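For this view, one protein chain was removed and the others were kept in their places.
The first chain written gets the first letter, and so on, giving A and B; residue counts start at 1 in each chain.
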Amino acid sequence: MCLSVPSKVVEIQAGEMATVETMGVRRQVSLALMPETVELGDYVLIHVGFAMNKIDEADALQSLALYQEMIALMDAPHASN
Amino acid sequence: MRQTEDHALALQQLYEGFRDPKTLQALAEQITERAQYLSRPLRIMEACGGHTHTVMKYGLKSLLPELIEFIHGPGCPVCIMPKERIDQAIALAQMENTILLTLGDMIRVPGSKTSLAKVSAQGHDVRALYTPMDAIQIAQQHPDKQVVFFAIGFETTTPMTAVVLQQAQQLGLTNLFFHINHVLVPPAVSALLEDDDCRIEALIGPSHVSVIAGAKIYQPLVDSYGLPIVVSGFEPVDVMQSLLMIVEQVLANQPRLQIQYSRAVNWEGNVKAQQLMEQFLQPRATFRWRGLGDIPFSALQLRPEFAQWDAEQVFAHHLSNEALDDHKMCICGDILRGIAQPKDCAVFGRGCDPQRPLGSCMVSSEGACHAYYRYANVPKIPGRSQGAVK
Partner (left out) sequence: MSQGNISLSHGGGGVETQQLIQTLFYRYFDNDLLKQAEDAAVFETSGALAFTTDSFTVTPLFFKGGDIGKLAVAGTVNDLAMMAAQPLYLSCAFMIEEGLPWKTLERLVQSMAQELKKTGAKVVCGDTKVVPKGAVDQVFINTSGIGQLALPTQTAPTAHGLQAGDVIIVSQDIGRHGAVILAERETLQLQTPIESDCTSVWPAVEALLDAGVPLHALRDATRGGVAAVLNEWAQASAVSIDVQEAQVPISESVQGICELLGFEAYDFANEGTFVLSVPASAASDALAILHQFDFCENAAVIGEVLEFQPGLVILSSAWGAQRVLELPQGELLPRIC
């Protein structure tokens, strides 16, 4: 359930609307549910034409870094072969 | 505008980074390593169609030890819709001068006699929306018509309906009506856990529900049932990491609520969205879930002050509430409760398939049967190693 897609805010319009972009595809979404101000360049999660929240970029980077560590650990024993 | 250089994170990474094959392999190895200490098979429910979709589409089962078993729960708002309510949508569509609007798969799901798709083919105006916001425009463009929005979805989709109603109110629209079928996840999971046959030992928590309602909604389930719960993102890496976290919880025998999807989910959720929901909607005393029966306080309806927009009241004389049973061969109910698997169903693939679905588990692409039909039971190609990263 809940097909929600991370997108980047590329334009903000009056009336609580914004244009977001995902992999080159742009669409209009409503900001009516956003609890905080949205800025250009923010990453937001989109569901049925509405932005629901902002994605915590620092957290995402931390997760990705953690995964890199896991991969390094996994590869390490083999490297010595 | 923040330029790309301001971002340490590229948007692409939010997709690729969480689908990375090597990361999947690393997580698979860790899960396999840790799972060997499990004393018996671990039955994990994923109550969200999106999670079913990820597990199946990415073939995650082939990466996991056999001790990890999945139960596919009622995480599909179309799948749990009882037939009588589907019939209500059809009845509304068949009213004169009416445009019936809804989202996605609702168009295809069969009621007791027909479906919205079929009545549309007969000439009634039925439209699948990509966003509920379009309902406003359509109502404005057709002031001579009754426009009914058949609203479906869990907590994730509910605040959008509230926004649309708010707009309708502000614009003074008198030809737009709402038939509310929004349902809530925790009461449904709770009802499953209360069932004596229930064998769920852990839960991958629907997370976009928590984006709106907060992870806090799952705490009572941990407290009451000692159920390990991890709120998981939807990419394959998210699901695999959540499985690892669940295995660790089970091994430590310390069930708690954890958030794997921390880049999008926090304890509180979207308070503004919650307030909007509160403003326009209230819990129903009870709601019938297909296959699960009546569950108290598991669904929402419009508050009485919005009666003039409430299709269930305005068109009550067109609508029947008589409970309708499923096709006698259909075991969607057992599948939704996690008691049976699609392959246990006598008609799975033999009379019930995505082209001719007998029950909603097969109609909706989020349904367990549909997902199994598309993705499971692939014959193994001889000479290919499974789970090997190329």
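The rule is short, and it goes like this: contacts are C-beta pairs under 8 Å (C-beta built on N, C-alpha and C of every residue); 3 or more make two chains touch, one makes a residue touch a chain.
Keep in mind the model is a prediction, meaning the values are calculated, not measured.
A.B. asks: Given that one chain is not shown, what are the shown chains it touches?
C.D. replies: Hidden chain, whole complex, touched shown chains: A, B.
A.B. asks: Among B:17, B:50 or B:359, choose the residue that contacts the chain missing from this document, as touch is defined above.
C.D. replies: B:50
A.B. asks: Which is it among B:69, B:134 or B:248 that touches the chain not included here?
C.D. replies: Within the whole complex, the residue contacting the unshown chain is B:134.
A.B. asks: Hey, which of B:84, B:105, B:201 or B:312 is the one touching the hidden chain?
C.D. replies: The single option touching the absent chain is B:105.
A.B. asks: Which listed residue (B:58, B:289 or B:315) would be found touching the missing chain in the intact complex?
C.D. replies: Considering the complete complex, B:58 is the one touching the chain left out.
A.B. asks: Name, in rising order, the residues on chain A that touch the hidden chain in the full complex.
C.D. replies: The list for chain A reads 1-3, 5, 22-28, 46, 48.
A.B. asks: Contacts of chain B with the missing chain: which residues?
C.D. replies: Residues touching the hidden chain, for chain B, are 15, 21, 24-25, 49-50, 53, 56-63, 76-78, 103-105, 107-108, 128-130, 134, 153-154, 156-157, 354-355, 365-366, 374-375, 378-382, 384-390.
The criterion applied here is as follows: only the chains that are shown with their structure count from here on.
A.B. asks: Rounded to the nearest whole Å, what is the centre-to-centre distance of chain A and chain B, using the mean of the C-alpha atoms as each centre?
C.D. replies: The separation of the two C-alpha centroids amounts to 21 Å.
A.B. asks: Which part of chain B faces chain A closely enough to touch in the complex?
C.D. replies: 1-3, 6-9, 11-15, 17-18, 20, 22-23, 25-27, 29-30, 48-50, 75-77, 103, 130-134, 153-154, 156-157, 159-160, 163, 206-209, 211-212, 234, 237, 262-264, 270-273, 276, 366
A.B. asks: Would you tell me which residues of chain A are touching chain B in their complex?
C.D. replies: Residues in contact with chain B: 1-4, 6-8, 10, 21-23, 29-30, 32-35, 39-43, 45, 47-50, 52-53, 55-57, 59-61, 63-64, 67, 70-71, 73-74.
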